[in-house]
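A single protein chain has been omitted; all remaining protein chains appear in their positions.
Showing chain A:
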Amino acid sequence: MITLKDVKPGQTVLVDSVKVTGQARGRFMAMGIMKGTKLKVIKVAPMGDPIEVLVKSYNLSFRKAEAEQIIVILQ
């Protein structure tokens, strides 16, 4: 089982499940991150956090703390 945090820039993954809880869960899902979504990790910020991800043809950034709670399957 790997999480989005472990995915290297340039790799594409499928979201298996979103373990983020509370209100944040709804926000992630509304932004299009849910089971079955295809994601591509674009890059990591110069200081090592947050990360930038391509989702549904736009770029979104969030912290590794949340990326760690997104379970993914490597494509």
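Everything below uses one rule, namely that a residue touches a chain if its C-beta (ideal position, glycine included) is under 8 Å from a C-beta of that chain, and two chains touch if they have at least 3 such contacts; residues count from 1.
The rule is simple: contacts and distances are computed from a predicted model.
Per the UniProt record, the absent chain's protein name among "Carbon-phosphorus lyase complex subunit PhnI", "Ferrous iron transport protein B", "Amino acid/amide ABC transporter membrane protein 1 (HAAT family)" or "NADH-quinone oxidoreductase subunit N" is "Ferrous iron transport protein B".
Between the chain not shown and the residues A:Ile2, A:Ala24 or A:Ile73, the one that touches is A:Ala24.
The missing chain lies against chain A, touching residues 20, 22-32, 34-35, 43-50, 52, 55-63, 65-66.
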